[in-house]
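A protein chain is absent from this complex, but the other protein chains hold their places.
In order of appearance the chains are A, B and C, and numbering begins at 1 in each one.
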């Protein structure tokens, strides 16, 4: 069971209070009717699935209820950081630097 | 009678006798004994049979790593009482009055076991033999060979009665968790506790103390070991340390979460029934100190598995902790100094030590001196080439080795052999953390190197030998853990006298005169894996220890390689001519020792296995004798049988009553979401396919929700209560999914919308009244709302009081009849139901359940999401194109509806089906166009719903059929096992297509 | 190479088993091959075997970052069945089932394919509707699958509890008698031995770091820890690691990798004669020939390559098993382990060509890849050899995620309503 820091509650809490919500920073097209079938497929289905730092979403379901973003190393399952929805993508280099 | 008990010795209570039985024979042991120590006290070594060759076996250890002495333990004589554990380690099973112990994997008896014939054929059954044969004739595998193999396999027998005991679980948060209650663990706990931290100390044994329990002669800070131990344990308790004996750390999970299993009642003769048998602890520790000590390794020589052959350290434990001599005449065989002290201890209580056989040529002077003083013959630079004895070792053959050459052998009579191949750190939990190991070439063992977890390793667990070193290191690691948590503390050291430090060498199988392929030198005792099996695997091309392990099953027995992994690795590396690290170590996987299913289930058994949600009206339905069905986590009344009615007759009556008079239905399980805020309508526009902005505040509308993939996810009636307030209903099973999906879009895609979502599913109890007399029944109770058709037409909603209860009243129908849904605060649900029920008697009211609801809605062609749709159905497929707001630029799933495959003619579309011969179709039955085609047939769809319609006096069905809309009136065929049914494709509305009944 | 048989076993017994040859040689890579298969699991090795045997392409290398069979092949619960709903799935898995039948004889390696039957339990009316739909579809597709009453289910698997008062009572079951299990390691080893006998090279502990493409965009070979190896055709069959390998060729996939756990109990005498699955309570169990209860758990909620997995999932899985088999409450878990499964949006595999010339992919098997091993290898070999899909894998394209023509078995299983 992972330990996850909720950026809204400012507390580090057991995974049992959270649900995973897939890869982060995949924005829904402003006007879907204007995008090609391929672009729509990418939005719906194509995922990075990296071995290493992964930008992903979690929701503090049994808590403040907010969706938020996280960077987690999928090899160690360690969180490098978590941040509020809407905040910019943190820079990986500095993060992994910090992680060392 | 217990000839091998040494009076006054050990930590057992010589004043308290405990009766138990082994294979039906009564025995007496002492309080504090294990089954193994109690049997050994009676001179009984033979306790089990090995897996493959059924060789007679006795305990080789005194701990949880025991591979041989596995027994079935029972509470009560009879298996049918349900308290039966197969494969219990006799070396860990604490004695309790009346314990029944039964040997396993033998027939007819432990002494004479027919299965032992395998041993005679061992040359035919090398590692992996089954991959090479049993292939001809083909049909024999299922019928002959496999049944034979399966019958031979397995050790104990599964319990055959339900388990009457209960199990428990807890969460525990602690600053420092110390695993292992030996000297290192005690010192670590002391240091951390003195730093003022929350400390928990666990040990798998019945007593805290670890190796100290077997070392009474050691003196610590001038105090005898056991007195010091008692004082230390008291001090820890006083410092508030949580001391947990009988507790095994089974696994080390992410971020310092450790699983513990506490054995609560197995050692008690008559436990309090309110106590759980075992308790699972899910511990989250800020720092972990692993002080699990080290495991002694067997030496690998021909016949090293005979009962009476055991680890020297274990013999020492049986003597010093349990007061039991493991034999009359012992030969000690070792490559490590530690075994010498076992010899000296046993000699001191009158066991004659026939010889100390050391593989090493160079030996410590002090040891030689002590042996000489005790008159013990020492054979240095010797090997062992065989043992004799059938059910117990009776002699051992030792030979000198000069410059690699094995000299002539000599037999020494004995009734026990104490062996030691040195020690290897217990790395299991460390390796669960995926920590890196480093190979210590000199010690021929792996040592912990580094881990990502916040974890320290102390004492023998990192290769430090001796109690003084363990105490000092434990204290230092406890202090390090404390410092990591920002606490200050000084590590202390202790002066230890008569400490038994020592060193040794690690060996592959011992040299012998026989050629290696004919010796039976066991590496994995339980699985009967010998050194030659390992070499065969390498010869056959197995290059990694992972392959060797899987091919030979070395290390896969119930001790999970505690006895065999390192020896196996050393031999495989030798066979490959590679350094051990390049051959690799099979990773240790949780749990550390086998863990009962019950402990893992904890409270989640029987009724508590999963939630059962019930509505406020459920107790009434139960009192009425309703038959229920689970829907998601809810239980719903399925039908209300009157005496003598089965489902069909009850449902027929409920349908008829509802269509002709009025029916009451508990719709409280429907998901309800209150959507409030200035942008409420705008939000619904984006989520649902339908338009919402223009919906009047006193109206309802059917809402259809798609996934972004364009397929139907959910539906339900949505009432607009005010300009900025909607009351949304969802399917019973979909409530949580739908709310989560809405929150996702609101929070992450459209955060600028000023609207909030709240689940009110359980705020409201919902009673649906359906039928021509619904208004007549309801009207007298309603205040504040005019129910006349003009004032309150179909799809109207309003607030009022019903029988004095505040209510949200809707005029909606899922039956095609005049219908009302009354939402009242949950606390009033049952009272209102009973009021209406009473009043309804005059109108011939009935209560109906989900089954009747399904029939009535099917007669109207109303779909049920999840039954008539299956996650691959678009609105158009379901004939719900009308529910799509044509003018809307976008809504969830809209874009996917224009993907190529969504537009093809041949999509499956929802239609009605009427069988030609009026027989009822089976739900799920497949539809074909040409019934005479051969198998595999081309299927064009399937029946999604099928019922007998009381209203139409015939069966009706809904089906998804390829291009169904274009096949109206066509005949299709439904091939069943016995016959093929013909059915005609129709529209989906079977009753009152004009909807007049709704408008009454 | 010695033919395996009772006779050869006997003969070698006399020579103390001193003369058994290597079952497969551990090769150093040649500079170039006709085909490179990335991933020496059951699927990859089977592909190489069928390339050599049925398409005469013997200049083939199977390259793995670790030891052969060390991935999901050696970490799964060995369930084999083909009673899938959609024609596409049923055809592919039944194609595999036909190959399983007689595989031991074909490979001269006893893979212990045991047709003990797979029984799937129905606990809700939704389950019943869904299972009936499967059974009817299977019957018309010529796939065996039969409906059992609770009593019949218990008769087939005696330790099962059919107590109607249970939280999830058993309302019936679907039984595929032809289905069963096989010895997972033996499948990898058998294919390896048979493939190398036909000239295939198996190169272990040689991570593929990138797939190389020429100016024309077509595949030219792979970069590995031991340098570049040329090949005009590369087939990637790397399960959980597929995304990472394919990324290097510029191909992004609809895949996510999740940790899957499984566990075994201590060995006991035969008690469960078949495979029992319950999707509703998430319990999957059979008994190995060694006597261990082999139990499949679920995947953790988050993507991961850690192969670690948490305790809560194990707790739930074991609780689910004991809900169906209360007798096992006092049995003990012996060991649990984790694998990495790659999952597609419709939970069906991707097996065929890619937008890149000469690059083929076999992935997305989720938790069910073992049962497909011979079929996946066979159709992948066909596709690579002829540069066109076999009838059985034709629908399992990458394009379906653009057109929307998904093969969504899970969605088709009825959901609560």
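Please note the rule applied: a contact is a pair of C-beta atoms (placed from the backbone, for glycine too) under 8 Å apart; a residue touches a chain by one contact, two chains touch by 3 or more.
Here, contacts and distances are computed from a predicted model.
Per its UniProt record, the hidden chain corresponds to "Sarcosine oxidase subunit gamma" from the list "Sarcosine oxidase subunit gamma", "NADH-quinone oxidoreductase subunit M", "Oligopeptide/dipeptide ABC transporter ATP-binding protein" or "Carbon-phosphorus lyase complex subunit PhnI".
The chain not shown here is in contact, across the full complex, with A, B. For the options B:79, B:614, B:888 or B:948, the residue in contact with the chain missing from this view is B:614.
Contact with the omitted chain, checked across B:224, B:407, B:581 or B:606, is made by B:606.
Check B:439, B:702 or B:756 against the missing chain and you find that the one touching it is B:756. Touching the chain that is not shown, out of B:138, B:173 or B:938: B:173 (per the contact rule at the top).
Against the chain not shown here, subunit A presents residues 1, 8-11, 13-14, 16-17, 61-66.
Contact between subunit B and the absent chain runs through residues 168-173, 272, 274-276, 282, 284, 603, 606-608, 611-616, 619, 622, 634, 674, 676-678, 754-756, 758-764, 825-827.
Basically, only the chains that are shown with their structure count from here on.
Chain centres here are Cα means. That of subunit A falls 30 Å from that of subunit C. The geometric centre of subunit B is 22 Å away from that of subunit C, both derived from CA atoms. As a whole-number value, the distance joining the C-alpha centres of subunit A and subunit B reads 29 Å. Annotation for subunit C: residues 306, 308, 310-311, 345, 402-403 touch two or more other chains.
Within subunit B, the positions touching two or more other chains are listed as 253-254, 257, 282, 709, 896, 899-900.
Looking at the complex, you find that subunit A touches subunit C at residues 1-2, 15-16, 19-20, 22-23, 37-38, 41-42, 44-51, 54, 56, 72, 74-77.
Touching subunit A in their complex are the following residues of subunit B: 253-255, 257, 282, 284, 452, 708-709, 740, 743-744, 747-749, 751, 889-890, 894-896, 898-900.
If you check the complex, the residues on subunit A that touch subunit B are 1-3, 14, 19, 21, 27-29, 31-33, 35, 37, 40, 44, 57, 59, 61, 65-67, 76-78, 85-86.
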